[in-house]
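Presented below is the structure to which this report refers.
With one protein chain held back, the other chains of the complex are shown just where they sit.
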Amino acid sequence: MSTSMMKALNQSLRDALTEDEKVVLLGEDIGTLGGVFRITDGLKAEFGEHRVVDTPLAESGIVGSAIGLAYRGYRPVVEIQFDGFTYPAFDQLVSQLAKLHFRSRGRVKMPVTVRIPYGGGIGSPEHHSESPEAYFSHTAGLRVFAPSSVEDAYVMLRQAIDCDDPVIFFEPKRRYHEKAEVELRTPEKTGSPKAKVLNVGDDVTVVGYGPTVYTLKDAVLAAEDEGIGLEVIDLRCLDPLDLDTVADSVKHTGKLVVVHEASRTSGIGAEICAQITETCFDYLEHAPIRVTGFDIPYPPSRLESHHLPDLDKVMHAVDTVMRRNETHTGGAK
Amino acid sequence: MSTSMMKALNQSLRDALTEDEKVVLLGEDIGTLGGVFRITDGLKAEFGEHRVVDTPLAESGIVGSAIGLAYRGYRPVVEIQFDGFTYPAFDQLVSQLAKLHFRSRGRVKMPVTVRIPYGGGIGSPEHHSESPEAYFSHTAGLRVFAPSSVEDAYVMLRQAIDCDDPVIFFEPKRRYHEKAEVELRTPEKTGSPKAKVLNVGDDVTVVGYGPTVYTLKDAVLAAEDEGIGLEVIDLRCLDPLDLDTVADSVKHTGKLVVVHEASRTSGIGAEICAQITETCFDYLEHAPIRVTGFDIPYPPSRLESHHLPDLDKVMHAVDTVMRRNETHTGGAK
Amino acid sequence: MSTKHIDVAAGCLPTHQLLNVSGERTPDEELDHHLTGLTEQDLADFLRDMVVLRRLDNEATALQRQGQLGLWAPLLGQEAAQIGSVRATQDDDFIFPSYREHGVAWARGVKAEDLLSVWRGATASGWDPHEVNIACQQIVIGSQALHAAGYGMGIKFDGGEQVAVAYFGDGATSQGDVNEALIFAASYQAPVLFFCQNNQWAISEPVALQSRTQIADRASGFGVKTWRVDGNDVLAVYAATKAALAHARHGLGPTFIEAVTYRMGSHTTADDPTRYRKNAQLEEWKVKDPIDRLVNHLTVLGADVQSYQQRAQNAADKLAADLREAITNMPDPEPSELFENVYSEVHEPNRREKENYLQYLADFQDGEA
Partner (left out) sequence: MSTKHIDVAAGCLPTHQLLNVSGERTPDEELDHHLTGLTEQDLADFLRDMVVLRRLDNEATALQRQGQLGLWAPLLGQEAAQIGSVRATQDDDFIFPSYREHGVAWARGVKAEDLLSVWRGATASGWDPHEVNIACQQIVIGSQALHAAGYGMGIKFDGGEQVAVAYFGDGATSQGDVNEALIFAASYQAPVLFFCQNNQWAISEPVALQSRTQIADRASGFGVKTWRVDGNDVLAVYAATKAALAHARHGLGPTFIEAVTYRMGSHTTADDPTRYRKNAQLEEWKVKDPIDRLVNHLTVLGADVQSYQQRAQNAADKLAADLREAITNMPDPEPSELFENVYSEVHEPNRREKENYLQYLADFQDGEA
């Protein structure tokens, strides 16, 4: 059956709502409208207004009340309408949600999932194209999931909801319409997803997640044409990072390119490069490099194609670590 | 004249208030009380309640109204009472303060300084010992200053206030009482401070900032005893990072240890290690490593000495990059 | 819609109306004198403003449909709320708008194409805030209310005569920032006008979800002087705004206006309101149309309405044609702009990033990369 990522997410929520009556959804416009991206389409009609809850327009309020619901034994799934509207809830996310399990010495569980459609490339106005994942990666106590495929969207959202820890769940909004032939099956295990090798190759390890993974798949073909074998890894989970999988690969290829849309400085790419350098120092043939968004506010949409990692920039970085272009570091900076 | 860091900061604010009538201070308890750390002691009495403004208890309100004051042509200097209370203002800091110059295409200036006493080691309760600098380092549009010495506290605060860009100004609160013989002189240039080599050495480059710099100075002596020469660099400015100074050093020593109190994952240390690996790959004799706080919420104070980088951990890391202890990575993880 | 949000508590504050639906002037002891000096010509100008604005709005929607804009947020139905209020301000009152105050910016002299350039995705800001005394448009709901509070504090500190005006919607009143702004403005008794266009909806959410009292009553609880007005009545909006600004200029502190209006169109061009609201409600509000209301009033006054309408129509036609021309010919920004104005003083990493990327692009064009 061919399913889109939107539908897979919708089904994932439906199945979670069906299986556990303590699952409740909260967010702006998620009820009657079904969400601005229609991810919750039909769920209020099916489960009622006490399970699928339209909230007042206040993100701190949404996350804060989800925390209260978790105290009451609920398993809230929160939708933040767009990435750029996460920040009003930052205090509740960082000082409360992330820390309550620790603060309570394990007595209070915070099984809250915070869904955030993120990333650019859809021609939106300001605040609708951000990639704030590094903030949460730096925050102990949170898990951060970032599915890239239709199947992962379904499975990982189920895992996130089942997880007793808070999960920030980043949905690659510009891939919402991607389709795949998949059977959506309830996952067996919770915990955090592991990184996945999407393509085996000998020359360069290329790591990405979420919306950039499609670009990396294109890069595999482009590199093949040039006789370069890319080992492509989809991280899937950004916290905890499964860098054993990456290290295994780099020990084999000796070269690493990390790709993300978020700004480069102090982004997740920096952590990956730093750790891999630590664990694979003797194997590295070139410094790990990054292909990322620039260190600028997300630009007006008519310029966003320059800001986003694309096939050319990834290939340029591959050439760089292969020492094929020595003059400058270009797109990978 | 012997001056404490507290006094130097107080004098810096006094001089700024005197020289430019558009400078206004805003914060909780900064007026009549002079701030919980007394940094603004006496200033309300001297300059009046329209220059030194006690605000209602709301951090978003403080930063948001500072932005409005900047629109009006003021140069607000905001005090966030403690690091852990920065987050309610996160949206105003990240979506407004950082982006308004870009958003307005350069027509609006945001010369706002946000002073944050940060870091641990003073036996405080939760939320009073955090090191949130990486969040701001990842946010384009902000500058991030982190003085470590009495003199820098004075000079860099003047520079921050003079700077037409927003500056997040991190004050190492556990060093507030440090004293030094200094003459406090108005700096000649604004812009961002450069990194400073505090000790010249041949063997290992050790980079820190703010509260850890004192530890690094101790490490110089301890290492000398062991016959190791440390080149110690105080970063001073965390955004923009002046890594040319660090790279020059690492090209000489071939080894790098980065030290900060903040949690390790996706901290500023990761960025420094990643960039230095890029620029100095062929010079490195060992992977750059980090001595940082753990990836945990800041612990209860009776455990904080374990969490904080100390002389032993720094020396252990030095030994590691010198390949003197091979068994495990210990404190540096 | 859920039943639990229907029984909104009856408010304490009356809704001021100076023009009934038929266009007759209804007396209002508190507001009447704020209309003193308003001539028939002024009313005709209001009419022209509203007609031109509606056309601008329609044209923008059409341009979006044709792919010339990325998105558009129509103001259809809110013309009186915007024109009535902005026309009551002085040019040096500083305005902090949200993303829907096209009328406010346009009335202050912002060119239509500059307004639309942001929605085209060609630029981050359509005007110079210091030239027109309007801050950059605000998308993050409610944030600008605090900026207005701060600006008002500044006026108070430097003894200015101006007023800071924040515009926001009914939904925005749920944001912490708007509430904190009321607190700050009240605490310092700063000259700030909080102007809330209650257009009944925040995307798909009815106002009753945000507040069980009248929004105007909420503001009263903060000790802020408040008016609730018929937002489709340009005279009531104008008079209340005059009253509020006078209050501020007399040093009496912040004020709040709830302009009760209706978003006749979709939330944005990406929205489909049929999914969440009944046509009947729209029909109800059509009767209260702000332009019809003023036309009726001019008729009641015995004015030469047709010639006023004609004049307005001509201005609208011209604006629409010029706008279309300007937008369809608008060039894309240069990639170098990506790196500009991130900082007011370029710093080294910023400079290098720009240099590297422009070099990369140049090499690429040379077919090197």
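Quick notes
Residue numbering begins at 1 within each chain, and the chains themselves are lettered A, B and C in the order written.
Criterion: a contact is a pair of C-beta atoms (placed from the backbone, for glycine too) under 8 Å apart; a residue touches a chain by one contact, two chains touch by 3 or more.
Keep in mind that this is a model prediction, so the values were computed, not measured.
Partner chains of the missing chain, restricted to those shown and counted over the full complex, are A, B, C.
Looking at B:84, B:141 or B:269, the residue that reaches the missing chain in the full complex is B:84. Here the missing chain is touched by one residue of A:13, A:39 or A:67, and it is A:67. Touch with the chain that is not drawn comes from one residue among B:61, B:208 or B:288, which is B:61. Residues of chain A in touch with the missing chain: 24, 50-51, 53, 55-56, 58, 60-61, 64-74, 76, 91-92, 95-96, 100-109, 140-141, 143, 163-165, 190-192, 240-242, 244.
Mapped onto chain B, the interface with the missing chain covers residues 28-29, 31-34, 36, 49, 54-58, 60-61, 84-85, 87-88, 123-127, 265, 294-297, 299-304, 306-307, 312, 316, 319, 325, 327-331, 333. Where chain C meets the missing chain, the touching residues are 4-5, 8-9, 173-177, 179-180, 183, 186-189, 209-213, 217-223.
Here is the rule we use: only the chains that are shown with their structure count from here on.
Distance between Cα centroids is largest for the pairing of chain C with B. Of all chains present, the one whose mean CA position sits nearest the global mean of protein CA atoms is A.
With centres defined as mean CA coordinates, chain B is found 30 Å away from chain A.
Averaged C-alpha coordinates give centres for chain A and chain C that are 35 Å from one another. With centres taken as mean Cα positions, chain C sits 40 Å from chain B. Counting partners per residue, chain C has 123-124, 140, 176-177, 342, 349-350 as the residues that reach two or more other chains. Chain contacts: chain B has residues 60, 91, 95, 102-103, 140-141, 241 touching two or more partner chains.
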